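Submitted below is the structure of interest, expressed as structure tokens.
With one protein chain removed, the remaining protein chains of the complex are shown where they sit.
The chains carry the letters A and B, assigned in the order they are written, with residues numbered from 1 in each.
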Amino acid sequence: MNGMAEPLALLFGQPVTELPQDLYIPPDALRVMLERFEGPLDLLLYLIRKQNLDILDIPMAVVTRQYMDYVEVMHAQQLELAAEYLLMAALLIEIKSRMLLPRPAAQEGEEHDPRAELVRRLLEYEQMKLAAFEIDQLPQAGRDFSWAAVWFDREMVVRLPEVTPVDLKTAWLSLLARAKHTRSHMVKPDELSVREQMGEILKLLAGGRYLEFSQLFDTSRGIPLLVVSFIAMLELTKEGLIAVTQAEPYQPIYVRLAGSEALEPAHG
Amino acid sequence: MAESQESALHDRQHLQLVMETALLVAQEPLSLHDIKKLFAEELRAELLNEVLEAIQSAWVGRGVELVKLASGWRFRARLEFQPYLDRLSPEKPPRYSRAVMETLAIIAYKGPLTRGEIEEIRGVAVSSNIVKTLEERGWIEVVGHRETPGRPGLYSTTRAFLDDMGLKSRTELPPLAELGRLVLPETVETPE
Partner (left out) sequence: MAESQESALHDRQHLQLVMETALLVAQEPLSLHDIKKLFAEELRAELLNEVLEAIQSAWVGRGVELVKLASGWRFRARLEFQPYLDRLSPEKPPRYSRAVMETLAIIAYKGPLTRGEIEEIRGVAVSSNIVKTLEERGWIEVVGHRETPGRPGLYSTTRAFLDDMGLKSRTELPPLAELGRLVLPETVETPE
């Protein structure tokens, strides 16, 4: 309980100077913002650039504290906190403590700034981050311009296009990119085997056939399939595609396509 | 008067340029309905037909010609250039348009579902040509009907489709949840 309460207290209870100044935003927006960091370097850069700190002379105490605040909030928001974030936290604290240590006088000549390696990594990452943005601005085939594609009817031989699962994936990615409003609805845990089984059941019932409940289960192919078939049947019922009837308790259960009773009057 | 005539001429040249470009780029024949969609303004069919004929005659004597097929207009290489083109390419397999691929992907991932539901996910109409292409290939089939007005057919992919894909089951398709992280939603609205 303590662990959960602490970040919240940090967020709303502490003096302003103790907090990342831009954290006062609604929790949902905060979550979205935190999810947008591409890792600890990205987060650090954000903290440094946001406050116009000198990247060549990083105030370690300030940055470390702010970084830890963000990591705490990420933790509290139950975001998937990659190990890299914690590793960076350890590194920041290490650098901070090395800077506090008095250096032996003998080594003063070749003094090495403990921050140097971090600075180098930050700058290199920032450079690549900018480059990624620039590349994304370039006119891109298919997105910003189209190739000419004149048809050539070679000898009228019918050749069928080849399609691979990769092509399907690519098609789905472009759908995802386009359908931003249906995005959350489209990206949901897999239920493929259920949808597949729904198709199978509909086919079995085609033409208004009545089947006994048990006939729809293929017992020879393992328990997972039985479970999936059952879920598929529930889903079909929910979507109003099939009707399940039972005359009275302990009698056989019949399944038919919804709306097909006109073809065959109900059995008594 | 002369001025408006001049600007009309200019408009027509622009029209011709846009239509020619669209026809050179399109992967499938463009119907008059498609061509209309190119322009924000509502254009008369006669005008478009006139321009199409103008494009057609502008290409006379070239290696490529504009032809009218049952499903629309398309540029096509003249057959007498085949000897040259054959030397070039050791037959590229043809490809389905993105519209066909998206429709197939939706049915594979989300079927059984109706054409209307496919259109909802794609955000655009699904032409009956697309559905026919996939049905004739034996990759999709109607497995039932939704009990709503019009009793629309429910499309599902077939076993032949899985076989052709080299998959044992639809569960072997790339998982959707992971794909979601790879792309950004479009920030720019697509024009209506």
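We take it that contacts are C-beta pairs under 8 Å (C-beta built on N, C-alpha and C of every residue); 3 or more make two chains touch, one makes a residue touch a chain.
What you see is a predicted model, and the numbers here were worked out from it, not measured in a lab.
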Query - Selected from B:Glu102, B:Glu117 or B:Glu141 as touching the chain missing from the view - result: B:Glu102
Query - Selected from A:Val32, A:Leu56 or A:Leu234 as touching the chain missing from the view - result: A:Leu56
Query raised in the report: Out of A:Gln127, A:Thr219 or A:Gln246, which is the one that touches the chain we can't see?
Result: A:Gln127
**Report entry** Residue numbers in subunit A that touch the chain omitted from display
**Finding:** 36, 38-42, 55-56, 82, 84, 88, 112-113, 116-117, 119-121, 123-152, 166, 169-170, 173-174, 176-178
Requested in this report: For the chain that got dropped from the picture, name the residues of subunit B it touches.
Outcome: 17-18, 20-22, 24-26, 30, 34, 37-40, 62-64, 75, 77-78, 81, 84-85, 87-89, 92, 95, 98-99, 102, 122-124, 178-179, 181-187, 190-191
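The definition used in the following text is that only the chains that are shown with their structure count from here on.
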Query - Chain centre separation (subunit A, subunit B; CA means) in Å - result: 31
